[in-house]
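Omission of a single protein chain aside, the complex is shown with its protein chains in their original locations.
Our next item is chain A:
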């Protein structure tokens, strides 16, 4: 089957019930997408499908409709997305393992609502677990990114 990831078309030969997460990580080698729970509880595997944040561990690849964007396609070290730039400015990461998913959730939120209230931020981000406890910085970084997005 064919899928479009980060603007590139890939052909993969896998079972249709294989979760998108594992197709991305093991078949396509896109390891910025993380495995944390496999049951839609942690958000580490968050990617965008046509701009919407989804948990790739719960998306059978056979049912996938739309183009996938991963953290690696959102921006790069040389061409940062506004959310990534804010994450760097606020030094959000500790171990960093959850941050791919956090950033993808925040980017989807801001694409839809560039002026989120604290409650909007909590709602959009509470499906993303951070075991290191970086939530206070995530909040600040989302607000900074929102300002960048609004002024762009």
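Criterion: a residue touches a chain if its C-beta (ideal position, glycine included) is under 8 Å from a C-beta of that chain, and two chains touch if they have at least 3 such contacts; residues count from 1.
Heads up, the rule we're going with is that contacts and distances are computed from a predicted model.
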Mind telling me which option in "FAD assembly factor SdhE", "Molybdopterin-dependent oxidoreductase", "Xanthine dehydrogenase family protein subunit M" or "Lactate utilization protein C" is what UniProt lists for the chain we can't see?
-> "Molybdopterin-dependent oxidoreductase"
Chain not shown, touching residues in chain A | 15, 18-19, 21-22, 25-27, 29, 31-39, 41-42, 44, 70-72, 74-77, 80, 84, 87-88, 91-100, 103, 121-123, 125-139
